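Here the structure is laid out as structure tokens; the discussion comes afterwards.
Only one protein chain is missing from this complex, and each of the others stays in its spot.
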Amino acid sequence: MTEYSVIGKQVHKVDGPAKVTGSAKYTFDIELPNMLYGKILRSPYSHARIVNIDTSEAEKLIGVKAIVTGKDTLGIKHGVWRRFPELCDEEILCREKVRYIGDPVAAVAAIDEDTAEEALDLIEVEYELLPAVFNPLEGMKEDAPQLHEGVERNINVTRHIEWGDADEDFEKCDFIREEQFYSSPQAHVCMETHGAVADFGHDGKLTVYTSTQSNYYIQVLVANMLGLREGDVRVIKPPSGGAFGSKFELDSAQFCASLLSQKLRQPVKIILNREEEFTATKRKTPMYYYVKVGAKKDGTLMAKEVRVITEGGAYTAMGATALTLTGFYSSLPYRWHSYRYDGVRVYTNTAPASALRGFGAPQAYFTGESIIDMLAEDMNMDPLELRRQNAVTPNYEVPGQAFIQSCGLSECYDTIEKYIKERGKLPPNHGIGIGNYGFMSGGIFNWFNTPYAFSAAIVKINIDGKVDLFTGACDVGQGSDTALSMICAEELGVHLDDIRIHADDTDLGPPDLGAWGSRQTLMSGNAVKMAAADAKRQLIEFAYAKLSPNVVYDMDIKDHQIYIVDRPERKASYFDIVKEVIRAREGQVIIGRGHYTPHRKGMVSPAWGFGVQAVEVEVDPETGKYKLLEIVTAHDCGQVINPVAVLGQVEGATMMAAGGAFCEDQPADNGRILNPSIADYKIIRSLDMPKTVGIEVDTYEPEGPFGAKEAGEGLTSPTGGAIANAIYNAVGARIKELPITPEKVLKAIKEKEQQQEQKEE
Amino acid sequence: MIKDFKYFAPKTLKEALTLLDKYRDENKVIAGGQSLLILMRHGLVAPEYLINIKGISELDYIKSDVKEGLKIGALTTHRTIEKSPVMKNGYSVLAEMEQKLASIQTRNWGTIGGNLCHADPAGDPMPVLIALKATLKIASSNGERTMAAEDFCLDYFETALEPDELLTEIQIPPVPPYTGTAYTKFNIIENDTPTVGVAVSITLASKDGNCQDARIVLGAAAPKPIRAQKAEEILRGKKLTDSLLKEAGEIASTECEPISDIHASAEYRQELVRVLVKRVAKEALDRAQQY
Partner (left out) sequence: MSEELRLTVNGQPYQIYVKPKTLLVEVLRKHLGLTGTKRSCDSGSCGACTVVLNGMAVKSCSILALQADGAEVITIEGLANGDKLHPLQRAFLDYGAYQCGFCTAGMLASAKAFLDENPNPTEQQIRECIDGNICRCTGYNSIIRAITAVVNGDYKEEK
């Protein structure tokens, strides 16, 4: 195990002092001189034609400065999948019709929030109601109401993944299991709601301060929607209060604030309230799953067939990615001899479904890990053994799909097996369930159609040795600012507090695709490492010439010392060399450049993180209520960069994933979400949070910086399945629809009792 | 968005009652405001006059007397009740209920009187007070009256208070010997609003004697907290066995009219009543025997 100076150590995160003292300024806190406040009027109907919008009364209200509707836009339909124009289907400010309850129709800028809100009430919108459809199974029918012109049967995207011949393989199987599952919607519930402060200057240039996972994406999309040159839009990401997949698309706050500011040439601030956050931002894609698995009696998993129908909601958003990834993750982490996936995304008149941490993996693993346990039971095999026997291994190729280099699954199984053994015999109504996963470290696809490298970085060394690190990577709380600073410091041989990271301004740093798909540690990390190495090389060249060894030696920098590796007593001070290099270059600062785009790494991801999780529950068989007692996760994230942050990711991801199974849901009635408040949308709190244990197994990922790969998103994958399995092991109740409520558990227990009574008769 | 209002902050009960009399139809009273402010922020309640009674210290007290029992001022906070040393023995159920009522922040600022006047059928205090046979003292500028706690709630969020009246005190009689009272609420998230709530009080004739009196009170199972009187009836005068308590649960589940909502179906709520009445009655019985 290599001994590093910075990475792998216990450090304070670089944003810590600002956050624990309350001095970090979020978008929510920004107040600019001459700033106006905006509010958005949204459709109360699921599907309707906009006949007329009368803003005259609202305009008369004192303090109202401007009102915009779809007519004030360029009428561009935007989307994140820019490579496929037919999937760019969202106007944001609707021109002709609204497609879900919450679809924006107008936006107001006023001198204060109360006035803006009052103005909304005075805007008269005449709608012509249209028939609506809320369920994808209904939406696919021939006679279903059509949401988007030209999209027949509302089938928005289809995906197919296949290798081998599944039908042939099923013939050879001794055990086959077929089941249907449902994975429910879930809301991100970021503590900071979506928001933006847009400042369009008289110089024709726009600055947008916004809570985002990708300021580059927002820059490109806003520029496009407003008819501006990309370079004339500057997006600044202040410290961001959470994102989890909800903030890398252009949202209504950003767009409407920018449009209003463009009109008025004054800053406009729009912050969504919690109800808008629940109803009118993107959410986790609900999915209907059909799964068929087959195995031989020697324990070999042979074939898997998966058909998925996803509820797309009113627009594509990133739902096409979720559809693709869920199909791919459904094959992991096992070596299926054959596999077939068909996925369909269907438009419905509901809130658009997009990306939530895991991005199709929690759905895939809830279903996949449940059915594997069912199959193991049929085969009279230990569920851990069935998994272990068939798990992917290091250097495995998923046929035609992906190449897996490092993989620590084997060690993860050992760890969990040990934990279960030590737990011993469980009390009555207790059960332990397991789930495992494999997850991408960023995607290789370029559906956004960017011409840029996926990640890039610039390192600038100043005369006093202090380093400025410029990157487009976004820290939304997961700690990328710190991790990237640590990678930079390690590579450059300096201390963490020598680095000052600038990762928040599209004007300052090179573009980066942003914080999603668990890509930044690997991709942005590689770019940073390369930039630091470039700067380091410039220092080493000079130091080499200065120390003048008479044999060719390697040199390196550690702890502010530039030294000959084989003769460490021959060294020079980093600070001295920096001064001399700058001198030698006519006073220019030292700049290092780096970039990274994955290539030759298969069709999905350059590297994969893995894990195995065990959940222990206790069920009350008379009420169906269950407690989450302990969640133990053994996971493989390659080299750990920041151990405190990784543990935080294990625990945070677990809370979010467990919530999706335990208590979070968005029940709706004809497209209206019935619980758009934190009082009614139940979230795990500190008294509900189980004991968590996170164990990193030691692996090294050659593709990642210092051997690191993803940690933080994959960890949302196994929990749903593990909880379902644990409840089954505790009381014999199998729940195949999320969320797993006490009411469902009790119903299943009673059904099982009835079945047993019938058997005995 | 909260609409503007005229604000008063009386420092005495007398001042408050005079204001209520004067602004009869257009006023709202705010104590802790933990329920009211949310309604006002959503524009569901928009009074012209808001009377803040939180500062009336003469209504913030807990008095305990062997003969008179417990007297709690309406403006006593949940947290004060929870931490009060007099909440022991027969009254410990009050502290237990308060501790799980909501977050510490809500308990620090919200008052028991405010909670009772809000008359949420899922409220925790009322079923417990009914089980303890509490009476409520109500004042207006014309005088005072008392009523049994169980008569206070009329319907969803509707009480028997007249527009010029204030709830001033909760009176809980001394706990008879061999009496045990317990309360349980069912929810998925801790300290949350209950899906159903059950309070049971059992009085035995002697330590191992028959049941002399029983009160079974259900919360969140009807438009207001209700007593399952048929279930109570089968317990009175009998030796309380496990099977009898189970039967009481069964009967109680037929006496309530819960609603189906996003959190649970009516059938499930009835099932919960069936199970919880049995369990809470057992807890109350154990406490009665340990008296």
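For clarity, chains are labelled A and B in written order, and residue numbers in each chain start from 1.
Here, contacts are C-beta pairs under 8 Å (C-beta built on N, C-alpha and C of every residue); 3 or more make two chains touch, one makes a residue touch a chain.
These numbers were taken from a predicted model, which means no experiment stands behind them.
Visitor: Give me the visible chains that the unshown chain touches, in label order.
Guide: A, B
Visitor: Using the definition of touch stated at the top, determine which of A:5, A:273, A:410 or A:450 touches the missing chain.
Guide: A:273
Visitor: I'm checking contacts with the chain that's been left out. Which of B:103, B:140 or B:265 qualifies?
Guide: Selected residue, touching the omitted chain: B:103.
Visitor: Pick out which of A:639, A:666 or A:692 touches the chain that's been left out of the picture.
Guide: For the chain that is not drawn, the touching residue is A:692.
Visitor: For chain A, which residues reach the chain that was dropped from this view?
Guide: Chain A touches the chain not shown through residues 10, 12-13, 15-26, 28-29, 188-193, 239-242, 244, 273-275, 476-479, 644-645, 647-648, 650-656, 677-679, 683, 685-687, 689, 691-692.
Visitor: Which residues does chain B use to touch the chain missing from this display?
Guide: 2-7, 9, 30, 33-34, 37-38, 40-42, 50, 52, 54-55, 79, 102-106, 108-109, 190-191
Just so we're on the same page, only the chains that are shown with their structure count from here on.
Visitor: Give, as an integer number of Å, the spacing between the C-alpha centres of chain B and chain A.
Guide: 45
Visitor: For a test of understanding, state which residues of chain A touch chain B in their complex under the given definition.
Guide: 113-114, 117-118, 622-623, 625, 662-663, 665, 667, 674-675, 679-680, 682-685, 687-688, 741-743, 746
Visitor: Which stretch or stretches of chain B touch chain A in the complex?
Guide: The contact residues of chain B facing chain A are 1, 186, 188-193, 262-265, 268, 271-272, 275-276.
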